[in-house]
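In this view, the complex is presented without one of its protein chains, the others remaining in place.
For chain A:
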């Protein structure tokens, strides 16, 4: 990647970091907290996604 494009990409990511910082703080401080069983309900489909991506990798190899 040319230096100019690298600098542009870095500037865009830094802008995103600044943009997301207030949302990050708000969700950390005031966001709803998980109740019993909530994480289990979320991790189940995410584990399925991991398994599916591994399956796709095996398909293209």
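In the analysis below, a residue touches a chain if its C-beta (ideal position, glycine included) is under 8 Å from a C-beta of that chain, and two chains touch if they have at least 3 such contacts; residues count from 1.
As a convention for this text, contacts and distances are computed from a predicted model.
Chemist: Suppose you had to identify the omitted chain by its UniProt name; would it be "Cytochrome b561 bacterial/Ni-hydrogenase domain-containing protein", "Bax inhibitor-1/YccA family protein", "Ribose transport system permease protein" or "Anaerobic glycerol-3-phosphate dehydrogenase subunit B"?
Modeler: "Bax inhibitor-1/YccA family protein"
Chemist: Please give every residue of chain A in contact with the chain that is not shown.
Modeler: That gives, for chain A, the contact residues 1-2, 5-6, 8-10, 12-17, 19-21, 23-24, 27-28, 31-35, 37-38, 41-42, 45-46, 48-50, 52-53, 56-57, 59-61.
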